[in-house]
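Every protein chain but one is kept in place in this view of the complex.
By written order: A and B. Residues from 1 in each chain.
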Amino acid sequence: MKRMHVRTLLTVGIVAAFAGLVALSYVQTAPDPADSQYYLARPLSETGASNRVAGIYLNYRLIDTLLEVLVFSVAVLGVRYYLRKSDNIDLPDLSESEVVQTAVSFLSPLALLLCMFFAIFGHISPGGGFAAGVIAASALLYVAIAYGMTATEARWDPRRLAFAEKAILLSLLIFILVPAFVGKSPLTDLLPKGTPGDLLSSGSILIYNMLIAAKVFIGAWLIIAAFALHRGEL
Amino acid sequence: MAAIVAFILFGIGILALVLRRDLVIKLLALGMINAASILFFISIGDRQGARSPIQLPGDTAILVDPLPQALVLSAIVVNFAILALALVFVMILCERYHSTDSTRIEQEIAREIDEEETPCL
Partner (left out) sequence: MIARWILLALLPVVAVIALSQSRRLSAIIGMGLFSLLLAAVYLLMHAPDVAITEATIGAALVTAIYVLAIRRTGRLIVVADEVPGLIAREGKQIVGLEYDILVGFAREVGLDLSIQFVPLRRVRWLIDHHEADMGAGGIIPLAVEASNLMPTPQHLASGVYRFEAKSLPRETARIAKIAETAPDYEGYFSDLLTHDRNGTLPTVATSLDLARVLALGRMGAALHGLDRMDGSYGYAFLIAQKRVELQRDYVGYLTRLRDSGQLETLIGRHFS
C-alpha cells in the first residue's frame, strides 16, 4: 500500500473511533429532554413574548446576545481593517442584463419586506433580529449583483454605513443603561409587557429586534462590500 | 438519532480538515464542524411529539425546549462573521505566497526562516 493511503486510513480510523466513542457515551447517558423545563415552567406573562426563544435570548439572557453582537462588530472591524488597501484599478462595470435587473427590482423589495416582517414580528412568530438582518444584507447583495458594485456604492457609501453601525451600537448601549438612572439595574425591561400575541407586547424585545436587525444588516453588508472592493468586482 | 448524525458530521469535518491540503477546503470543513455542533445543540432539546416553542396564552401543548435554540441562534450569525475573517486571512496568505496549498505554504515559510539571518546570537 502506498504511504498516503496508509496515512489516510489511519486518520479515518482514529477519527471514527473517537466519534464512535463519543456517540456511544452520549447514547448511554443522554438526559431526558422532558427534564429541561427551566424556562418553559415560567409563565408567559413574565416576558410577554409569544416566541419563547426570543423571550430567552432577548430577555432572560440578554447579556449573551449583546456580547455576541459585540463579537460580530469586532469581526466586521477586522475584515474591513485587513482589506483596507484596495489599489484602485478601473473597476469593471459588471452590471447584468435587463432581465436580471427587472427581476431583481421586484424580488429585492420582497426580501426587504421579509426582513421587516421578521424584525417587527420577531416576538410573535419565528424570525428575530438576526435572521432579519441577514435577509436584508442578501437583498442588497442581489441589487449589487444586478446593477454592479459601483452603482450600489454610490447609494450606500461604506463609510456612512460604518458610522451608522457605530451609532446603533452606541444607542444600544444607552438603551441598556437607561434603567440605571431610574433606580433599577441595567438590562432590566422597563416597558410594559402587554398581552402575548399582540404586536405591542413583550416590552423592549421589539426594540432590540429592530436594533439588532439593523446592526447585523450593516455588518454583513460591510463584510460583503469589503470582499467585493478588494477583488475589484462583484 | 440526530445527535449521532451530528457526531458523524463532526468526524467528517475533522477528517476533511486534516486530509485536504487546500486552505479554502479546510475553511469549509471548519464551517461543517460548526454546523455539526449546532445540529447537536438543537437535537438535545427535541422531544417526542412536541411543537415549536411559539405559545399563545391559553395554549397547553408540549413545547420543545427553547434554550438550546436561543443559545445557537446568535452563534450562527457570529460564526459567519468569524468565517469571513478567517477567509480574509487565507486571502492574505495566498497573496503573499501565491498558493493555497498548505503544504507548499509551510515549505515556503520554512525556506524563509532558513534563509533569513537571525539578528541575535
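One rule holds in what follows: a residue touches a chain if its C-beta (ideal position, glycine included) is under 8 Å from a C-beta of that chain, and two chains touch if they have at least 3 such contacts.
Because the structure is predicted, anything quoted here is derived from the model rather than measured.
Taking the full assembly into account, the omitted chain touches A, B. Residue A:Ile224 is the one among A:Leu44, A:Leu62 or A:Ile224 that touches the chain missing from this view.
Screening A:Leu141, A:Ile168 or A:Leu211 for touch with the missing chain picks out A:Leu141.
The omitted chain makes contact with just one of the residues A:Phe72, A:Phe118 or A:Tyr208: A:Phe118. Of the residues in subunit B, those that touch the hidden partner chain are 1-2, 5, 8-9, 12-13, 16, 20, 22, 24-25, 28-29, 31-32, 35, 38-39, 42-43, 45-46, 50-54, 64, 69, 72-73, 76-77, 80, 83-84, 87, 90-91, 94-95, 98-101, 108. Where subunit A meets the omitted chain, the residues involved are 51, 53-54, 87, 89, 118, 126-128, 130-131, 134-135, 137-138, 141, 220, 223-224, 227-228, 231, 233-234.
Everything that follows uses one rule, which is that only the chains that are shown with their structure count from here on.
The part of subunit B that touches subunit A in the complex is made up of residues 3-4, 7-8, 10-11, 14-15, 18-19, 44-47, 52-57, 63, 65-67, 69-71, 73-78, 80-82, 84-85, 87-89, 91-92. Subunit A meets subunit B in the complex at residues 8, 11-12, 15-16, 18-19, 22-23, 26-27, 30-31, 33-34, 36-40, 44-45, 50-57, 61, 64-65, 68-69, 71-72, 75-76, 78-79, 82-83, 124-126, 128, 130, 133-134, 195-197, 216, 219-220, 223, 227, 230.
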